[in-house]
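All protein chains of the complex are present and in place, except for one that has been dropped.
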Amino acid sequence: MSENNPYIPMPVEISKIIDEVDTHDIKTFRFTFVNKDDEQKFVYLPGQFAELSIYGKGESPIGIASAPTDAGYVEFTVQRAGAILPGLVTSALHDMDEGGRIGLRGPLGHSWPIEFLEKKNIVVVGGGFAFTTLRSLVKYMLHKDNRSRFGDITVIYGARTPGLLCYKDELAAWEKRSDIKTIITVDKGNETWTGREGFVPAVCKDVAPSPENAVAVICGPPVMIKFTLPVFFELGFSKENILTSLEMRMKCGIGKCGRCNVGYKYVCSDGPVFSLAELEDLPRDF
Amino acid sequence: MAISFEQIEQHLKTEALKLLESGKVILVLAYGRGYDANHPMPYVAKHPSDVDNIVFNEYCTANLARYLTRYPRRTKIAIAVKAADSRAVVQLIQEDKVCREDLVVLGIPVYGMKNFKTGEVIDSKTTGGLYNPVLYDILLGEEVHGQPVSSPYDVLAAYEAMDKEERWAFWQRELGRCIRCYACRKACPMCYCDPCFIDQNKPKWGEKSPESPGNLMYHLTRFHHLAGRCIDCGECSRACPVDIPLYLFHKKVAKDCEEMFGQAAGMSIGDKPVLVNFRVDDSDKILE
Amino acid sequence: MSFEPKILGIACNWCTYTGADLAGTTRLQYPQNIRVVRVMCSSRINPSFIFRAFQLGADGVLIGGCHPGDCHYNTGNLYARRRLAVTKKILEFSGMEPGRFRVEWISASEGNRFAEVVREFTEQIRDLGPQTKFKISQ
Partner (left out) sequence: MLKKTTIDKLPELAACLMEKGTLVAPVKEAGGFNFRAITDAAQVDLIFHNTILSPKTVFFPQTEDFVRYSVYQPILEAKPVEPEIRPTFLFGVRPCDVKSFEIMDIHFTRTGVPDPYWRKRRDATIIFGFAFDTSEEADPAEFYHTLGIGAADPDGSDVFMLRRDDVLFLKAVSPRGENLLGGLAGLTDAAPDERKYFDDYIAQGHDYKTRYTCVDAEAIAKEFEAIFHNTDFWTKVSNACLSCGICTFVCPTCYCFDICDETQFGQGVRRRVWDACMFTDFTLEASGHNPRTQVYQRLRQKICHKYSFHIRKYGPISCVGCGRCTRYCPVNIDIFSIVEQAVQAKWYKRM
């Protein structure tokens, strides 16, 4: 029963932990596969997720933050959950050190529609630590083998404070590149912050990316999405060309346990990536 | 004197109509027709025209007090209660989950109610030996007198006579059948915790799978949480799809509480629930 | 091998736990079968602690609090008295041997009494034998 059993995780080892933010509750974990065949099986595209599994604690679905172009490892950016419920898995993971081993089940779900995005101008809009799968997408598109497949890339990324921006080194590197336009904003800066200040929707309006042959890929906290979507409408993006990633409580990740059911879709196996047109076809029950 | 269910139904309709029309309440918790006449279901009348759908017959056993905590405070509610249900209302008032001022209690003096699943008359089992509501604003019909008044704890005799090994075997067998659908806690008017202790994951008190240890933990703790609060309506046992006689344990705990603390649950809105109360002169004997 | 009972003691910080300390500092001998957990007040004890302790293999549970009237928080143990009385009844009706659960009021100065109660309770549990009813089989 262990062969090809979708419920049994593969072992991975934490090879690196990056403390992303100044509140220390968001960390990026880099995992390497304990069994090399698992690495061959773990073929994914940006936007997919996987279940991080710690025996005795449970499983937690987390978006993959690394890009398929990063060979040899996968990365996940995990927030220690527990504002309201104790997040058993994320807390346990945060308490682990490099060299610790956990389980990984995936890749699960659908990726950002890479073929659909090809030859188009891409506007990536992210907020907070929901930027993980977007980071994966940007890294994937910026890779030298892939860059020519896509048009202009614009990244608009916001966080509440400068200290809460994830992937700071990468953002700095992107800002220096000429083949990507990177706009970083914070809701409220501090003494050392010299960049933009302002909410993501306002910045989007300000930057006003052209809807011509363009796709907006949006991921962030619900309130950000709520106010950003109208901005893109006004700019002239069609519903098919606005993509986002949905979040629901999940358990199995493969469309069996029924938990993430919204309308006739399972967010895990039919999503988590949906275009706005698809979302409007679903009942508002998420 | 036989109970006339038609008469009660008529009274209920008249009063509900008056209350809704006058705007004294915005909803009436009563009974409506289910999928057939023997299966009535709780019904919420919100408009005078809904009143026609109200029914009352011998199968209207559901304890409507269960729904009170679902509505926000200051919602003016009229609620139809039978004897045991009225105790639930009193108990909820004691616990400050509902306000007396928000309620119009329509008392139903009745006997001969039947379990709609089995057709069995439930009087002797789970009415707390009462036929008349202990709290009401409007009594629908006349008080019942002359019915045999039995102690609600009589049914316990056989179980109390068992020795501890037999009792253990009995509860192991009964609680072992539990499928953890949680109908007992959901049907219970006094179970309003959110989240229930058994759903907590830190600390995790019991496992989710329906196996003996988790079942035992869930039920024993629930019995404890309802100690001195259980008003003996028997809804938990009637709701149970596998017929676990939970009411027996609740009755036993209620009996012990009454003996030790001299107060039964839900009899007067001036009381305090026994376990959030104490007397300096409580005897240490109760611990022996 | 003879049966060595495993006893969970839950002691209130202000009286029984201090009493246990006193028993220790005055070098009184009492059985090592008891493992004491300190709580701030006997009324902090959730009945589920007791059920859980039995499930996890305790052969007996001993609860210690201040004498009624002496509670550090004035009334905590008066609530606890009622609540634990109910716990005892519930354990009893479920079929558990009533002797496995005991509540004692032991003040901070009663080191002697603490030792004595533990000695007595351990013997009592030893006579009752291993607790198998609630215990989850491994």
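Order of writing sets the labels: A, B and C. Residues in every chain begin at 1.
Everything that follows uses one rule, which is that a residue touches a chain if its C-beta (ideal position, glycine included) is under 8 Å from a C-beta of that chain, and two chains touch if they have at least 3 such contacts.
Model, not experiment: these values are computed from the prediction.
**Student:** Taking the complete complex into account, tell me which visible chains touch the one left out.
**Tutor:** Result for the missing chain's touching partners among shown chains: A, B, C.
**Student:** Among B:Cys99, B:Val144 or B:Ala183, which one touches the chain that has been omitted from the display?
**Tutor:** Final answer for the missing-chain contact: B:Ala183.
**Student:** For the chain left off this view, which of A:Pro11, A:Pro113, A:Gly151 or A:Gly198 is in contact with it?
**Tutor:** A:Pro11
**Student:** Among A:Val21, A:Leu45, A:Ile102 or A:Cys219, which residue is in contact with the omitted chain in the full complex?
**Tutor:** Answer from the full complex: A:Ile102 touches the omitted chain.
**Student:** Which parts of chain B are in contact with the chain that was left out?
**Tutor:** Within chain B, the residues touching the omitted chain are 34-36, 38-44, 47, 49, 62, 66-67, 70, 116-117, 174, 177, 179-183, 185-187, 194-195, 199, 207-211, 213, 235, 238-244.
**Student:** If the missing chain were put back, which residues of chain A would it touch?
**Tutor:** Against the left-out chain, chain A lists 1-2, 4-9, 11, 34, 55-60, 81-85, 87, 90, 101-103, 222, 247-249, 251-252, 254-259, 261, 263-265, 269, 283-286.
**Student:** So which bits of chain C touch the chain we can't see?
**Tutor:** Interface residues of chain C facing the absent chain: 56, 136, 138.
Here is the rule we go by: only the chains that are shown with their structure count from here on.
**Student:** What graph shape do the protein chains here make by touch: line, ring, star, complete or other?
**Tutor:** Chain contacts: open path, no cycle.
**Student:** At what distance in angstrom does the C-alpha mean of chain C lie from that of chain A?
**Tutor:** 52
**Student:** With chain centres defined as C-alpha means, what is the inter-centre distance between chain A and chain B in Å?
**Tutor:** Going by mean C-alpha positions, chain A sits 49 Å from chain B.
**Student:** Considering chain C alone, which of its residues make contact with at least two other chains?
**Tutor:** Chain C, residues with two or more chain partners: not present.
**Student:** Please set out, as single numbers or ranges, the residues of chain A touching at least two other chains.
**Tutor:** none
**Student:** Which residues of chain B touch chain C in their complex?
**Tutor:** So the residues of chain B touching chain C come out as 159, 164-172, 197, 205, 213, 216-217, 220-221, 223-224, 227-228, 249, 252-253, 256-257, 260-261, 274-280, 282, 284, 286-287.
**Student:** Which stretch or stretches of chain C touch chain B in the complex?
**Tutor:** 47-48, 51-52, 55, 68-69, 75, 78-79, 81-90, 92-97, 103, 105, 133-134, 136
**Student:** Flag every residue of chain A that touches chain B in the complex, lowest number first.
**Tutor:** It comes out as residues 85-86, 88.
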